[in-house]
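Working notes, beginning with the structure itself.
Omission of a single protein chain aside, the complex is shown with its protein chains in their original locations.
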Amino acid sequence: MTGIARDGEALKGAELEGRLDRTWRPAPGLWGWLTTVDHKDIGRRYIYTAMTFLILGSILSVAMRLQLARPESGLISPARYNQIFTMHGTTMMFLFAVPVMEAAAIYVIPLMMGTRNIAFPRLNAFSYWTYLFGALLLWVGFVLNVGPDAGWFMYTPLSGPQFSPGKRTDIWAQMITFTEVAGLAVAIELTATILKFRAPGMSLNRMPLYAWAILVTSIMIILSLPAVALCSGMLIADRLIGTQFFNPFEHGDPLLWQHLFWFFAHPEVYIIFLPATGFVSQIVETFTGRPVIAYPAMVLAVVATGFLSFGVWVHHMFATGLPRLGYDFYTAATMAVAIPASIQIFCWIATMWLGKPRYATPFLYVIAFIVTFVIGGLSGVMVASVPLDLQFHDTYFVVAHFHYVLVGGAVFPLLGALTYWFPKFSGRMLSEGLGKLAFWLIFLGFNIAFFPMHITGMLGMPRRVYTYPANMGWDGLNMLSSIGVGVIVLGGLVFLANVALTLRRPRDAAPNPWNAASLEWAAASPPPPYNFPHVPVVRSATPLWEQGPLPVMTGLRVDDRELLITTAIDARPDIRYPSPEGTIWPLLSAIALAALFIGSIFTPWAVVIGLAPLGVAFLAWFWPKGSPTAEPVIE
Amino acid sequence: MSSRCRARLAALAALALLSACDREERQSRAQPVPETLPTPRQSILQPGVPARTAADPRARAYENNSYQMSQGQLLYQKMNCSGCHAHGGGGMGPALSDAEWRYGGSMEEIVATIDQGRPNGMPSWRGKLTEQQMWQLAAYVRSLSAQPRQDVLSSRPDAPSSTEPATLQSRQPVVPSSPAGVQGTSR
Amino acid sequence: MTGGGGLQGEQFNRLFTLFMGITGFFYVLVIVGMLAGIAIRGRAAGTERGERLARTALLGWIAAVVLGLTVLTVGSYASERRVSAAIPARPPLEVQITANQWWWDITYKNAVPANELRTANELHLPVGVPVKVTLKSNDVIHSFWIPSLAGKQDLIPGRVNDLLLLPTRTGQFRGQCAEFCGTQHAHMALDVTVEPVASFRRWQQAQLAPAAPPSTPLAQAGHDLVMSQQCASCHAIAGTPASARFGPDLTHLASRRSIAAGTLPMTRGHLYAWIADPQGVKPGNNMPYIGFDSAKLHAVVAYLQGLK
C-alpha cells in the first residue's frame, strides 16, 4: 500500500491538516469557484442566492402593499399587479423557502453528521447551477415584462393556452422544472448523507432532531415533487404542442391540475416547515442547555407530520364541488395534523421548563415562532372545517393564516438559525444588540402587517385583487397592514446591516461559541475544506456535552478524497468511499440542461436538439476514471 | 472604463431589452396610432392582381402581440366567424388556413376585408366591430395559416378540438357492397 | 363579521364561536405555559422528577388536544349536516349563474321557459325561500361568494356545481368572485338584494318585461345607435333586435345598482365614464373603446338610462 497515506498516530496535527487541506481544497481562483464540489461552498452559495430571492420577493410585497394601502389605487396596473403577486408567491415558495431550507441542510448536515462532504457532491453542484438558471429565467422574464401572471398556483384553464397567451406561463412552468431537478437532486443527496455518512456511533436514535427533520423532508420531496413535475409537464404540453390535458371540452379536467398541484404544494408547506422545527429543536437544545424532552415522541411527531401532509391536499379544494364524504375525510386528516404539531410545541415548552433558557437572539426567534406559529396553526384548524373554510377560502384570512404559518413557522426559525449558525458559516458572531433590534422590528412589523388580515378576510376581502372598493370597512386595516410591512422592511434592513457590519470584522468566533451539543460545533469556525481532521466518533445524542475530548476514528486516506460510510441504522463503520474531485462538468451539464429547457419554451424541437449537448456533458461527467472503488473498512 | 460609464451602458442595454419585450403586454387600450383604417374606403381590388395596400405600423404591433392575438381568437368565436369559416377550414365562407387569399392575406388587406365586406357573402363589420377588434381578428386569422411568428401563437383554445375525432372509425376504404354480391359494372 | 344574512351565515357564526373558544383556550394555554417556563427559570432543571412529570403531562396534553380536535370536527360535521337538512335538495327557486371574464350572467329558471328571466350582475333573492344556485363557467374558474350569506362554490368550465342558500335577513349585500380569474378579478362583483317575497315577485315581473321603448327623441337616437353600432354585436336588450350574448344583458340596465359588475355605482355620470373609456375604468375587460363623439354619447346614455 505504498503511496497511500492515512491519518492515524503517525499522521496528525498540523501536518495532517496541511495534507488534508491540499487534498480537499478546491482549485484556486475563478476556475475553482466554478468547479467546486465542497458542500460548504455550494451551501453558502445556495443560501446567498435564496436570501437574495427573499429580498426580491419582499420588494414585490412592498409594491403590493403600496398598491393596497388605499382603495381603488391606480399605482400599479392590474396586469402588472397580477405579475407581481404571482412572482411574489412563486419566488417565495420555489426560489426562497424550499431552496433555503435545502441550502442550510447542505451546509449543516455533513458537519452535523461528522463527515467531510455531502453524498454525490457533483450532483450537488449541478443542483445549484440548475436552481440558479431556473431562478434567473423567471426573474429575467419578469424584468423583461414576460413574467407569469396567473398566480403561483397557476390554476388551469386560466394558465392554459387560451387565457394566458404568450410565454409568461411557459417561463413559470419551466422554472418549476428547473427547481424540480434541483430539489430532487438535493433531497437524494441529503437522504444518502443522513443514512450512510453518519459518524461512527451516531445510531438513528442519537441523531440530532434537525437531521430527522431533514431526513423526513427529503423523503417528502422525493415523493411530492414528481406530482408537480407531472402537472407542469402537462401544462407545458398543453401550451406548447396542444395536448388536451386541461381542456374541459375534450374531457381534460381543470381539477386534475388542482389535485396534482396541491398533492405537491401542500406537502411543500411541510417541506418548508419541518426543517424549521429542526432549527427550533437545535436552538432550544442549545439555549436551554439540555436535550429536548421525549426524543422518541419528537421523532414520531416529525414522521407523522410528513406522513399526514400527503393526506390533506383536498382542503385547498373545498369549494370545487367534490363529493361531501371526501371532504369529511380531508377535514379529519387536516385536524389530525394538529396533533404532532402540538406534541412538538409541548416538548419545546417543557424543555424550556426543565432547562435554563438563555435569551440570545436565536432563542428570541424561537419564542416568536411559538407565539406566531400557534396562531397560524390554530387558524389552520379553522380552515380545516368545511363550513368555516367555505367562508375563509381565498380571502385575506387565508393570507394571514399561511403567512403566520410560513413566516412565523419557518422564516422566524430560519432567521434564528442563521444567527445561530452564523459563526460557523463565517467565523464571526453577529451583534446581539442589532440582532435583537432587528428581531423586535420584524416580529412587531409582522404582527401589525398580518394580524389585521384575519379581520379583513372575515369582512369579506378576497385575495389576489389588485384593488378593492372603498367603504367596505377594509380601508383602515389595509393601511395598517401596509404600515406593518414597512416596519418589517426596516427590521430586515437592520438584519442586513448587522450581517454586513459583522462581515467587516476579523474572524474571532470559537468553534463552539454557544456551547452546543451537536457535531458541527466540533469543527473549526469556519470549517476547513475537509471539515474534521479525524472522523469523530459519537457515544450519545449530545456528543459535545460528554466529558473529555471527542473520540475520533482514524485510517482514512489523506492523499485522496475519502469518506467513511457507516451502516444505515447503527452507524457502524462499513466501507471507505472515494469522494469525487471538483469538475466543470456539472456546470456545463446545467448549462446544456438550461438551454434545453429554455429552448423548449419556444419550440418542442429544442427537446430533441438539446439532448445532444446534454448527453455529451453527462457522458464527460460520468466517464469512468478508473479510480479505486469503495473498499471495506479493515479494522 | 469608469464604473459610472459601465453602469450607464448597462442601463441602456436594459432599456433596449425592455422595449423589445412588449409583445406579451395586455394592451387593453388601442395602439397609440390614429384609429384610421389602412385602405381607402372603396375597394381597390383587381382580379388576379394582389392588392397592394399601404403598410400600416399597427400591422406588426398587433401581429407580434400574443395578447392581441388571443383577443382575436376570442372575437373569432364570439362574433360567429367560426360559423362560416370553421376553425380555419371554412364552410359557408372560404377556408382561412390554406395559402389562398381571394382578397389578399396581409394584415392590412384582411382588416380591409373585415371592414368593407366582400361581394360573395362576407358581411361588412364596419360599425359592428371597432378598428382595434378588426386588427385583433386579422392577427388571429393570419395565425390560422401559421403566418405570424410561432412564439406568439397559442397552441389551442379551450374549445372542442378541430383535429381528427378521437372516436373516428376505421379509415379502411369501403368497397360498395351489393346485397346480391355483384361488384362493378355489368357491361 | 359579515356572515349572518342566511342560514349558512348563522351556522358559520355559531361554529366560528365554538372554534374561537376552543382554539383560544389552547392558545392561551401554550402562551401561558411558555411564558411561565421562561419566567420560572430552570425551576425543575435536571431533575428526574421533572422529566417524568413532563412525560406524563405530554400524555395529558395529547389527550386534551385530541379531545379538542374531536369536538371541533364533530361540530363542523354537525353544522354542515344541519344546513343540508334545513334546505330541500330541490328548492322551489333555481337560479343559474354563468361566470364570464369578468361578469355574472344570471338566469332564473322556470318550468315555463318563456318565464325564464335573464339578467346580469345583480341577484335578487326572496327572504326565507331556499334557493338552488346552479353554477357554470364560460371561460376560467371563478368562485361564487356572497360573504353575508356565507358559502362559496367554484364555477368550473366543463362542470356544473350548485349551492343551496337560504337567506334569512333582508338587505343589500355584495358578492364577488373569490377565485383568481385573470386581469380584472378585482372588479367582478355581484349586487345582491334579499327582499320580502312580495317585492321579489314584483321585481321579477318588472324584469320579465321587454325593455322600455325610448321615450325622448334623444333616447330614440341612442336606441338607433345601440342597435346599429358595436353595442348590438355583444349585448342583448329584450324586445329589440339586439340579442348577442358576449356581454351582459342590458334589458333593465338602469334598474341595477352598479355598472360593469360592481365597478361603478349606477349613475348618469358613471355611465358616461364607462362608455367613453371602458378600458380606463376597468383595464383589460372585453368592452372595447368605441369612440362615440359627445353627441352620440349623450344619446346612448339617454337611451340606456331609460332601460329601467
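Per-chain residue numbering starts at 1, and chain names A, B and C are given in the order in which the chains are listed.
Just so it is clear, a residue touches a chain if its C-beta (ideal position, glycine included) is under 8 Å from a C-beta of that chain, and two chains touch if they have at least 3 such contacts.
Operating definition for what follows: contacts and distances are computed from a predicted model.
J.: Unshown chain, UniProt name, "Xylose transport system permease protein XylH", "ABC transporter ATP-binding protein", "NADH-quinone oxidoreductase subunit K" or "Methanol/ethanol family PQQ-dependent dehydrogenase"?
T.: The correct option from "Xylose transport system permease protein XylH", "ABC transporter ATP-binding protein", "NADH-quinone oxidoreductase subunit K" or "Methanol/ethanol family PQQ-dependent dehydrogenase" is "Methanol/ethanol family PQQ-dependent dehydrogenase", the UniProt name of the unshown chain.
J.: Which displayed chains make contact with the chain that has been left out?
T.: Those shown chains that the absent chain touches are A, B, C.
J.: Could you tell me which of C:85, C:114 or C:198 touches the chain that is not displayed?
T.: That would be C:114, which touches the missing chain.
J.: Pick out which of B:79, B:114 or B:152 touches the chain that's been left out of the picture.
T.: Hidden-chain contact among the options goes to B:79.
J.: Can you list, in ascending order, the chain A residues touching the missing chain?
T.: 248-251
J.: Footprint of the hidden chain on chain B, which residues?
T.: The list for chain B reads 77-80, 82-84, 86-95, 97-98, 100, 117, 119-123, 128, 159-180, 182-187.
J.: Contact with the hidden chain only, please: which chain C residues?
T.: Touching the missing chain: residues 98, 109, 112-118, 136-138, 157-160, 208, 210, 232-234, 236, 238-239, 241, 243-246.
The rule is short, and it goes like this: only the chains that are shown with their structure count from here on.
J.: I'd like the Å distance between the centres of chain A and chain B, where a centre is the mean of that chain's Cα atoms.
T.: Between these chains, centre-to-centre, one finds 46 Å.
J.: Indicate the whole-number Å distance between the mean C-alpha point of chain A and the mean C-alpha point of chain C.
T.: Taking the average C-alpha coordinate of chain A and of chain C, the gap between them is 38 Å.
J.: Where in chain C do residues touch two or more of the other chains?
T.: Residues 139, 157, 183, 283-284.
J.: For chain A, jot down the residues that touch at least 2 other chains.
T.: Residues 79, 157, 162-163, 248-249 of chain A each touch two or more of the other chains.
J.: Quick check: in the complex, which residue numbers of chain C touch chain B?
T.: Against chain B, chain C makes touches at 139, 157, 183, 228-230, 232-234, 246, 279-280, 283-286, 288-291.
J.: Give every residue of chain B touching chain A within the complex, in rising order.
T.: 14, 17-18, 20-26, 28, 66-67, 69-70, 73, 150-152, 154-161
J.: Where on chain B is chain C touching in the complex?
T.: Checking each residue of chain B against chain C gives 26, 28-30, 35, 71, 74, 78-79, 127-130, 132-133, 158.
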